[in-house]
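Accompanying notes for the structure given below.
Now for subunit A:
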Amino acid sequence: MNWHTLLFYLFALMSCGFAIAVVASSNVVRMAFFLIVSLASTAGLFFLAGAHFVGAMQIMIYVGGTLVLLIFGVMLTAHAAFVSMVTKSSDWVLAAVFGGALLGLLALTAFSVEDWRVARGDQAAVTSSEGEFASSIGQALMGMRVDRLSEGNSQLEAGMSGYLLPFEIIAIHLLVVLIGAAYLARTKRRVGSVTEGVQ
Partner candidate 1 sequence: MSFLTDPVGVSHFLLVGAVMFVCGVVCMATKRNGLGVLMGIELVLNGANINFVAFGSKYLRSESLGLDGQLIALFVIVLAAAEAAVALAIALNFYNNHATIDVDRADELKG
Partner candidate 2 sequence: MAGGDGLLSKLKSKFGDQIVGANLEAIDPWIEISPDALVEVSRFVRDDAALKLEMLNCITAVDWLEVDPKKAAKAGFEPHLEMVYHLSSISKRHTLVLKVKLPRWKDGVEGEAPECPSVSSVWSTADWHERETYDLSGVIFTGHPNLRRILCPEDWVGYPLRKDYQMPLEYHGIRGR
C-alpha cells in the first residue's frame, strides 16, 4: 500500500463518517461542525486527486466562507429551542430505506465500469507535472484551454475557448446574489418588537 492509498482511505473515512454524523446529529451547531470536518476531508481528497487549486478553493470558500456564514446564521437564530430539532422515527425509517436503496444503486454504478475501477499504473509520473497548476485553470477561465493545445484543430477550436462566458455569468450572478441576500436579510423593525421578546 502506498501513501496515496493510505491517505485516501483516511480522508474517505473521515468525510463519509462525518457526513453520516451530520445526518445523525440533531444539534445544529454540532451538525455544522461535523460538516466542516467532512468538507475539509473532502478537500484532502481533492488534493490527493491532484486538484490542488480546487482543494484550496474548497477550504477557502466552502469551509471558510459558507460555513462561517452558516454558523453565523445558527448563532443569530439560536434560541435554545431551535438548536436541536428531533426527527420523527418514522421519518428515519423511510429515509434509511430510500437512502440505502440509492446508495446501493450508486455504488453498483461506481464499480460497474472496468476503466474506472482500475487505477492508472504510472501515477507518480503524472502527479508532479500535470493538473496541479492554477495557471491552466485561470487561463481556462479566461477563455484559453492550454491543456488542449496539442489537439488543436478547427473543429475543436470552439471547445478550446474555455469558460469565459460561464465565468462572467457566475461573476454577475454572485454580485446579484450578494446584493439580493443583503436585501433579503433586512427587516424593517416593527414598533414594539424590542420589548416583546424577553418579558
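Operating definition for what follows: a contact is a pair of C-beta atoms (placed from the backbone, for glycine too) under 8 Å apart; a residue touches a chain by one contact, two chains touch by 3 or more; residues count from 1.
Quick note on selection: all candidates are chains of the complex that A comes from, given by their letters.
Just so it is clear, the model here is predicted, and its values are computed rather than measured.
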Pick from 1 or 2, the complex member that touches subunit A: 1
Complex contact set, residues of subunit A against candidate 1: 1-2, 4-5, 8-9, 12, 15-16, 19-20, 22-23, 28, 31-32, 35, 38-39, 42, 45-46, 49-51, 53-54, 57-58, 61-62, 65-66, 69-70, 72-74, 76-77, 79, 82, 85, 87, 91-92, 94-96, 98-99, 102-103, 106-107, 109-111, 113, 115-120, 123, 126-127, 130-131, 136-137, 140-141, 145, 147-148, 163, 166, 170, 173-174, 177-178, 180-182, 184-185, 187
